[in-house]
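Let's look at subunit A:
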Amino acid sequence: MSALSVRGLHRSVGATQILRGIDLDVTAGEAIGIIGPSGSGKSSLLRCIAGLDPIAAGSVAVEGRATRPGDGAVGMVFQQFNLWPHLTARQNVALALRLVRKLPVREADARAEAALAQVGLAALAARKPAALSGGQQQRVAIARTLAMEPRVLLFDEPTAALDPELTTEVLDVIRALAAGGTTMLVVSHEMGFVAGLATRVVFLDHGQVVQSGPPAEIFSQRAEPRIQAFLQTYLSRVAWVQA
Partner candidate 1 sequence: MMAATWATIWISAAGIAIGFALGVPLAVAAQRWWARLYISFFRGVPLLVQLLLAYYALPFLGIDLPGIVAAVGTLGLCCAAYMAEILRGGFALVPRGGLEAARLLGLTPTQTLLRIRLPIAAQAMRPALVNEAILIIKASSLISVVGILELTRSAQALASSTFEPLPAYALCGAIYLIINLSLSFAARARPA
Partner candidate 2 sequence: MMQAFIDSLWATARGLPVTLAIWLAAVVAGMALGFLVGALRFFAPRLVSWPLAALVETVRGVPFLVQCFLLYFGGPFVGIDLSPVMAGFVALSVYGAAYFSEVFRAGFNAVPPGQLEAARLLGLSRPATVWRIMLPVMALGVLPALANLAVILIKETAVLSIITVPELTFRVQGVGTSTFAFAETTLVLALVYWGLVEATAMLARATERRIERALAA
């Protein structure tokens, strides 16, 4: 049985079709990189898997069961972190452990500290989000999701809102999680990172999977022309920025 199974997933907003029939099977321990031009439906796919956006047709199942938001099957890390500004890092992580998992305060705090330690932030547990850098905030958000032990972890452009020098610390955390066997789907524009991290890369365009395969295949001359074109503009843009 696959950890995550997406079947014939459709989503539309008004007359616009955002996703048109996505099929995706993810085995436990896999790290799936999702790439594609903006507007191709990458974020929508993650949001539908998480249950945040309604789906028009098709199904999403985690370990064979349909999911709904909040059941703990799927965790998601957002581009904008979405930490709660009035709570400290520890409280951000511990809140759901206490209210949803019904853990006693002490145990919830201990688990929160452990999750923060896992992302290298044990020392900053008492700080509020405003007193943390963007990279640190994103790591707290990862810890908050990790502490609930989801079966599948979704990353929606986790470094897109960060200054370039702060992306490394976040990417390192995600790499460590993947190496530890966490099942994950990562939407990212950091092509080098995706190539190094993913066991499989999925290229989306206009709401459909154009091609999916190991990084060596997607990031090569053998890939679909559309993918090569996308990577080409991507590379030239990077080169232009560097020049």
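Definition applied: contacts are C-beta pairs under 8 Å (C-beta built on N, C-alpha and C of every residue); 3 or more make two chains touch, one makes a residue touch a chain; residues count from 1.
The candidates were selected such that all candidates are chains of the complex that A comes from, given by their letters.
These figures come from a predicted structure and were not determined experimentally.
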Only one of 1 or 2 touches subunit A in this complex; which? 2
Counting only contacts in the complex, subunit A reaches candidate 2 at residues 50-52, 69-72, 74-76, 78, 80, 82-87, 95-96, 99-100, 128, 130, 141, 144-145, 148
